[in-house]
Each structure stands twice: as structure tokens, then as C-alpha cells.
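Reviewing the structure listed below.
Excerpt of the complex: some chains, original placement.
A and B are the chain letters, set down in written order, and residue numbers restart from 1 in every chain.
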Amino acid sequence: MEKSSPAWTLGELAEILGGTVSSHPHYIVRRPVPADSDDPEGIAFCESEPYLDRAHAHGVGALILPHSLRSNLKPAIYVEYPRLAYGKLLAMSQRPLPIGPGIHPTAIVHEEAYVSESASIGAYVVIERGARIEDRCKVFAHSYIGEDCLVGNDTTIFPNVVLYQEVSIGNRCIVHSGAVLGADGFGFMWDGKRQVKVPQVGRVEIGDDAEVGANSTVDRATSGTTTVGAGTKLDNLVQIGHNVQLGKDGVLAAATVIGGSSKIGDRVAFGGQCAVSDHIVIVDDVTIGGTSGVPSDLLAKGAYFGRPAIPAAEGLRAYLSVPKLPDMLSRIRVLEKKIRELEDKS
Amino acid sequence: MEKSSPAWTLGELAEILGGTVSSHPHYIVRRPVPADSDDPEGIAFCESEPYLDRAHAHGVGALILPHSLRSNLKPAIYVEYPRLAYGKLLAMSQRPLPIGPGIHPTAIVHEEAYVSESASIGAYVVIERGARIEDRCKVFAHSYIGEDCLVGNDTTIFPNVVLYQEVSIGNRCIVHSGAVLGADGFGFMWDGKRQVKVPQVGRVEIGDDAEVGANSTVDRATSGTTTVGAGTKLDNLVQIGHNVQLGKDGVLAAATVIGGSSKIGDRVAFGGQCAVSDHIVIVDDVTIGGTSGVPSDLLAKGAYFGRPAIPAAEGLRAYLSVPKLPDMLSRIRVLEKKIRELEDKS
């Protein structure tokens, strides 16, 4: 596999990253690795002594260090901000999934769909009538782009994605494999005998620069639009219910579930496995710790945690008190007994 | 995209919905929208003053109102039950995903499979030996219908669904994209050294009029049958373990997990992200609030909530008490101190 991977001498890499190399400028590295890697062709970054100790205890080939640290054991590149230099190296090491130019001969594109000449459409992709695939998009194998969907410029749709119908995805978005956008919202009415389906006729709109994780689901609105704002990133296995309005520049970690019609502001951050009830309002700049549940509106910005979610410091105290419950209960029993004794005496 | 969407004058629509129009009978609307929409071609419904105020504050084109309300700002259709009229409008606005008649030339249908002449089979669908696709079914692109599976009359299988083997789906069902029915139940035995797989040889049976949400999973039984009852609706990312018996006319909201061999009655309702342990019995007519956990049988009908799930009113009180835990703890400490003082005195 090595044949296709890049390789740099430490000297070359130091120049690219704007750093200096202490020794062994001809040492060859091929990939960024974590500090606890044993890959002799890998280069890691360390920001502190403990980090450096970890790297020294492992076989990693070379290091990116700040000027304040020194390694006598491994060749190193010295830079001002190791983390930024490492980010640059990650970007250089990225290898996009392969896809040929144009429309793969096995792709089935409806004659009334539009595919930009600069877009790439993979094997066995199906694109329905009225869909638009804009400039430089990549739509990978086995994806289904339904009727009247829009895939904006420079957007990547990884293999096995389904967009039902009237799903609009902005520019520079990424939709990971297995994501399903535009499936019916979960709307039923009990008629006294059975659950009657409420027809779901709305749309999904994903803003520019958004990302949808693997196997995540964003339901179409009952009527109107389910919205994921520009720049918002959904992790894997996230569920966005019908008619949700999710703001801009948020991050929602894995397995978080947002109930129908909830309205969530900009720059929110959810840890993993959170749950938000239906019809909840959450304002801008709210951070919610992992595994929290939000049963009612959060109308002040800040950090929240817990089930129910309350301001994070209090939420954490409450969470850590749960294990003390049995002890509290027995202390209450002791108190009750002592009170009885004191009452009897007096 | 508008070319394919319907359009009505308010006068036409009033006649269809059995209502009267106050003014502007020639005003054209194209789609149902929520009351807070700004779509001038949209029509929303309002049931109360606050709803109406919301609509008035937005650009929605027209309204469906009960006789008890009046709009001076927007043209309106007046009906007895706005919600029912709106439901009728939703149904009229529904546009099914497109699929041609018959078997798409790229579909691979085993010669010993049966496909009704009135069924539609989409591009790249694979149908294995012994499978039966009954009348007027729609099986969309990229779905896999395994050996000896049955898809009943008028059932829709959206793109990218997998039915492993001996999965039987009733009439008038809907299976959303990414759903996997019939994967192996999660059965292993620790032999002292490693986890040994227990072969999973059972089936899955989905009753008539059921719905399975996007990316949900229903495992085949170890032996026997995993059952989802007629009329039961599963939301997205729901997991039904092996040998579960799920009754009729239930609704299970997103990310709910039902442990293996649990036996759940008819007309149950689960909020989102619930968890039911293995081998649990839940009787008919039980409602369980979102994020609840069910570690033991629920043998009386009614509403439950919490972790553990208990009768809902109590469960809610307990849930809302959790944030008070640190305060309770300090109050107990104060009491202990005061008791000591009183004891010392006496």
C-alpha cells in the first residue's frame, strides 16, 4: 500500500511547516501518527513533557515539538505551534476517496436531472428527475439522489447515501455513508382504533459547509422544512426529527436525538447520546454535556448537563450525588430515629 | 421544481375541504406549510388565537381557520375542524417517490423468485430465490430482498433496505431507507476463553400496516420468530432484538432499543431513546416517556417514566428531584449537626 502514500524527509517537512530540524534532516517520514504510535515512519506532535515522555516510550519515528521542549532520543522538527503544524500535516496527508470524472457508465441519471460537467458520479448511483448536482460535486457509489434534490457546489456524498425527495444540500457539505435525509417524519394520529399516518410532505435543507455523519437520519418536515444550519456538523447515528430548526455552526456528537419541531440556535454543542424532547427551544451558544436530556426550553446561553439538563456545574454535582442516594436514605432513617428518641425524652 | 407541484385557488380548495372562503377566492396556494412559514404560496392551519398571532407575524399566504377565529390580515378558508382539513390537504400534497412499472432492467431477480406483475422493482435491486413480492409493491433502488422473504401487497420498500432471509413483511407496510431486517440476533456464549457465536436461524415477521423507520434494525430470532405486530410504527434508529414479540398498533420513537426476547403488548407508545432490558414483559396499553429505561416487567397498563420507569407522575417527580440532590445532601448534614447539638444538650 505504501506506493501511493506520500513521503518527506524531515528537512523537507520542516521547510513546509515553517520549522527547523535538529538532526537527521534526511530521515524519511510518511504519515502523521499519535504520540503513542510505534510506527518508525510516522511523525507525531507533543505539546508538553508528559506527551513527550509518552512518545519516548514508543517507537514513533520523529516528533514535532515546540521550542520549549527538547528530544534527545528522536529526530524532531521545532515549530512555534506544534498543533497547527500537525493540522497542516494532516491536511497534506489526506487522500480523497477515488472517483473518476464525469458520470460512471453504470449510474442511472434521469434525463430531466442536471449534473454539472465538473461533477463526478460513481458506480450504480441513481439520480431522479429534477435533481441538480452542482459543480465539482462527488456522489459516490450506490447513492440515491431523489426527485428535485439539490446537491450544492463542492459537496461530497459518500457511498450508500439516500436523499428521498426535495432535499437541498448546500455548498462544500459532506454527507457520510448510510445517512438518510428526507425520510418521513414520525407523525401518527390515534383514531381510537389504530395509528393513522399523517402524510409528510415537507422538505429537508442542509446549509453550506455542514457535515452529516454515517448512518445519521434527518427527517423531512410534515410541511415546511427541516433545517440543519450552515456549518453545523452531525456525528454518526444522530437523529434530527421532522420540522427541527437547527442553527449554524453547531456540533452534535454521536447518537444524539433531537425531537420533532425543536428549534435550536447557533453555535450549540452537544456531547454524545443526548436527547432533546419535541417542541423544545434552545438558544444560541448553548453547550450540553454528553448523555444529557433536555425536557424543557433552555433560554439562556451557557453550559448545561444532566437528566434533566441544568447549568453544568450544578448538573455535574447532582450527577455525582446519585451514587450517594442509598447512604442518604440510611442517614435520613437514623435522623428519624434520633428525633423520635429526642421527642420521647422531651 | 414548481412545475410538478400542485396548485389550487382558495375557492377550489375550500370546496374540496368542505369550507367557505372569506375573500380572495382566486388567490393561489401550492402547498401546506406550518403557521410560522414565510411562504406566500403556502397555506397553514390555526386552531387558536396564539397560533393565529404566529401566522400573522409571518409571511404565510393563506390560512385554514375554525369558524370561531377570524383573520383580517390574510385570506382564509373557514372549516369545522381545521386539523382534519389540513390532514386532507397534506394527503393531497403527497407526491410518492418515483418508480416505473415492472422490473427495472438492472434489477437482478432470481428465476425462482416471484414478482407480481403489478409490483415495481427499482434499479439495482437484488431479489433472491424464493422471495415473493406481492401485488402493487414498490421496491426502490439498491434494496436487497433475501431468500424466502415475503413482501406483502401494497408495501413500499424505500432505497437501500436489506432483508436478509425469511423476513416476512405484511400488507400496506412501509420500510424506510437503511433499515436492516433479519440480521443475526446478538447471541454469544462465553466458553471460558472466547465468545462463541450462537447460530441464529429464526425469522422476522412484520405485521400488516406496520412502518419501520430509516436505519432501524430488527434482528432475526435465534429460533422461532421476532415479531413486530400489525399497525406498529417504528421511528428511525430503533433496535428490536432477537425473539422480541412486539404487539399491534404501537409507536416507538427514535433510538429506542428493545432487548432480546422481550414481550410487549398492543397499543404501547415509547418516547425517544428508551431502553428495555432483555426478557421483559410489558402489557397492553402502556405509554413510556422518552429516555426511560425499563429494567423489569410492567404488568399494569398506564403511563410510565424514568430510569427506572415507574408510574409517570412519580417518575417525573423523581426526575425533577435529581437536581436537588446536592441541596438535600447539605440539608442532611445540617440536620445531623443539629441533632448532635440537641443530643449533647439533653
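The definition used in the following text is that a contact is a pair of C-beta atoms (placed from the backbone, for glycine too) under 8 Å apart; a residue touches a chain by one contact, two chains touch by 3 or more.
Given the structure is predicted, the values throughout are model-derived calculations rather than measurements.
Visitor: Copy number for the full complex, please, knowing 2 are shown in place.
Guide: 3
To be clear about the criterion, only the chains that are shown with their structure count from here on.
Visitor: Overlay chain A and chain B by their C-alpha atoms and let me know the rotation angle in degrees, rounded to the nearest 5.
Guide: In degrees, rounded to 5: 120.
Visitor: Based only on mean CA positions, could you tell me how far chain A sits from chain B in angstrom?
Guide: Here the centre of chain B sits 24 Å away from the centre of chain A.
Visitor: In the complex formed with chain A, which residues of chain B make contact?
Guide: Within the complex, chain B contacts chain A at residues 1, 4, 31-34, 37, 39, 42, 44, 87, 90-91, 93-95, 97-98, 106, 122-124, 140-142, 158-160, 174, 176-178, 209, 211, 213-215, 231, 233, 235-237, 249, 251, 253-255, 271-273, 290-291, 307, 319-320, 322-326, 328-329, 332, 335-336, 339, 342-343, 346.
Visitor: What residues of chain A sit close enough to touch chain B in their complex?
Guide: 108, 124, 126, 128-130, 142, 144, 146-148, 160, 162, 164-166, 178, 180, 183-184, 186, 188-189, 193-195, 197-201, 215, 217, 219, 221-224, 237, 239, 241, 243, 255, 257, 259, 273, 275, 277, 293, 295, 306-308, 310, 314-315, 317-318, 321-322, 324-325, 328, 331-332, 335, 338-339, 342, 345-346
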